[in-house]
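Every protein chain of the complex appears in place save one, which is left out.
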Amino acid sequence: MMGIKWNELLITGDPLILGSQIAILLTMIGIVGGITYLKKWRWLWSEWLTTVDHKRIGIMYIIAAVLMFFRGGIDGLMMKAQTARPEMEFLNAQHYNEVFTTHGVIMILFMAMPLLIGIMNVIIPLQIGARDVAFPQLNALSFWLFFSGAMLFNISFVIGGSPDAGWTSYFPLAGKEFSPSIANNYYAIALQIAGIGTLISGINFVVTILKMRTKGMTLMKMPMFTWTSFIASVIIVAAFPILTVALALMTTDRLYGTHFFTVSGGGMDMLWANLFWLWGHPEVYILILPAFGIYSEIFATFSRKSLFGYKSMIFSIVAIAILSMVVWVHHFYTMGSGPAVNSIFSITTMAIAVPTGIKIFNWLFTMRKGRIKMTTPMLWALAFIPCFIIGGVTGVMLGMGAADFQYHNTLFLVAHFHYTIIPGVVFAVFAALYYWWPKMFGFMLNEKIGKWHFWLFVIGFNVTFMPMFFLGLDGAVRRSYTYSVESGFAPLFLLSAIGSAVLALGFAAFCYNIYWSARYADRNISSDPWDARTLEWSTASPVQFYNFAKQPEVTTLDPFWHMKKKNEGLTLKDSEIEEIHMPSNSGLPIFMGAVFSVAGFFLVFEWHIAAVVAAVGIIAGLIIRSFDYDEGYHVKKDEIKKIESTWRNVEGEVHNDVS
Amino acid sequence: MEKIMKGFPLSHVIGFVFSLILTFGAAGIALKTDLSFKVIMWIIGSLAIMQAGIQLFMFMHLREGEDGKTNVLNILYGVFMAVVIVAGSIWVLSSGHAH
């Protein structure tokens, strides 16, 4: 406790960071003042912060992740501004290092993954006809641990300093020897906290999907989004413990002088790369599989056909799940493992293109002879296919060990993974938000603004990243804060920077769409506005807290579509209503999140006694939970009847007046 | 679940006796014989796997309940991952110029 250097606590001397510090302070005062003025504290606490409702937890994930998207996007724009012209002096080398590090970490771990987990949270229990996830309170804990990790990581650039060793944080650079400040402790500890939350989510979804499907929904009748989320959850359970260990070893190396990844003492720096990618490669499939599921739902709905090749889809995702575990070395071919290792991993890497190709063909055949509706979600899905193929094909190029020595560490690689992750995940998330927005909030996002959003974003994306392929082939390296006039890179870099501005406009259009639709969109819409196929559309919009008054019975794939065709199971008779058991809210998850933040913060600053004291709070939380015998409560029949009558018509049928 | 109701924990006692034999057997082979390192490692590695099996099936009742099959698949997948992680890491980091 004695060695605190107070003058190092707050980062000073950089006008950009000073501006952010003031902005953060003002925003916080604004939020606290606003909630107090509107007297919303009690509402916030009892309706949101202590909720165990999967839909609300999902929405909180989505809100937090969109904010993180904004933060990571600003980082991206700063990089594009810095490299717009040769020899720019907007950011210095150190600041640039920090910005690309936080951009990567935030976009992958605090934007893409929580957005997908948020959507999974809202949709999966609805798609399988369940009333909640298997462990509602653990679900809240997952969210608060993610949030705690995200906040801890985000304060780094104003308090103590931003991590600056890249999102991969390779050793020896990330070790104490070459990064002596506390900045990289943030990486090790914030990711650890968020990672534990993700692991818990994974277990929760595996059990939910295995055990809580409604009557008649066998595994082979599950909607594709549920299937892909299930496999993604399995991969989470298999991969996140590796990250847990890797980060723990990084922490002991940095804080307690062990020699896992150090240059001295017999440590091995490439062991870090090995562990990081043992987790990191499955991680990209954790991102992409739920996104594939989203596209599958959207192609089927808007082609008005059931998904082509359902079984081959499942075969492909299971194959991807297994193969994704045995390709990790392709991230570091140049380490020098020798021809045998590189050859084997080249082969497994190329093999993974096969199941992915099967999926692309299945989507194309789903559209064939379909009656396609060009809605905003469908546009995103259509744009995904060509963009993602560019990403995939360049991936096969990079996957060849011998050729990789040429592309390695250039902007070609950067362009490649942006071409997989942005169409693969970000387009999917936008598609999902447009598609399921009415289910979450009871009104639709505006289609016209949505198309502006779509075109600006897709054009901006291509203009930003396409030039980077050519820059990379010309030898422009990644993570370099500037380049010379003589290199000849200037025109393409400028084009790329202009593209990023268009991309940002697209994101602004999305934010405006949320604002516009929240204010003006029609509230009197059908509970099934897209004429969709799966069970989430068979209940109210926004969904009542118990999801289904009567759990639906399923006999086929695309159950709601068949229920509508046969006009069966759409009504609810008074006699069918029974009391519903629901879990109670709990303040424990948010308490645990807070304690983890505080303990993590102390550990970042290596104030060990304070960290231990704070960690007592974690033990206390576990003990309280062990003695908690709250059994939930029952919703009375009268209340259910009242709620159901607000959205069904007189005969108890699903409300269907499309305006 | 059924046969356990008899009153004497037979399978537990058998499991315990076996695990003692396997433990002392492994120690004896490793420390008191002159076999080559490779042979010893194969033998005691196999004994360890047998002992893990005893714990899983005789003490933890891996296959019982309506999710018995799921449990078996889950553990098999965990073992597959364990082999990939351990053997893969050692192979990748000890061949070529990496070491």
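Lettered A and B in written order, each chain numbered from 1.
The rule is simple: contacts are C-beta pairs under 8 Å (C-beta built on N, C-alpha and C of every residue); 3 or more make two chains touch, one makes a residue touch a chain.
In this section, contacts and distances are computed from a predicted model.
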Chain not displayed: protein name in its UniProt record ("Branched-chain amino acid ABC transporter permease", "Gluconate 2-dehydrogenase (Acceptor)", "NADH-quinone oxidoreductase subunit D" or "Quinol oxidase subunit 3"): "Quinol oxidase subunit 3"
Among A:Val99, A:Ile117, A:Val206 or A:Met367, the residue in touch with the chain that has been omitted: A:Val206
Candidate in contact with the missing chain, chosen from A:Pro223, A:Pro355 or A:Pro583: A:Pro583
Touching residue (missing chain; options A:Thr168, A:Thr214 or A:Thr244): A:Thr244
Residue in contact with the excluded chain [from A:Ile24, A:Leu173, A:Met268 or A:Ala594]: A:Met268
Chain not shown, touching residues in chain B: 1, 4-5, 7, 9, 12, 15-16, 19-20, 23, 26-27, 30-31, 37, 40-41, 44-45, 47-48, 51-52, 55-56, 58-60, 65-67, 70-71, 74-75, 77-79, 81-82, 85-86, 88-90, 93-94
Touch list for chain A against the chain that is not drawn: 131-132, 134-135, 199, 202-204, 206-207, 210-212, 237-242, 244-246, 248-249, 252, 256-260, 262, 264-268, 271, 275, 278, 581-583, 619, 623, 626-627, 629, 632
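One rule holds in what follows: only the chains that are shown with their structure count from here on.
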Gap in Å, rounded to a whole number, between the CA centres of chain B and chain A: 37
Complex contacts: residues of chain B adjacent to chain A: 67, 70, 77-78, 81, 84-85, 88-89, 91-93, 95-98
Touch list for chain A against partner chain B, complex: 210-211, 234, 238, 242, 268, 270-271, 274-275, 278, 325-326, 328-329, 335-341
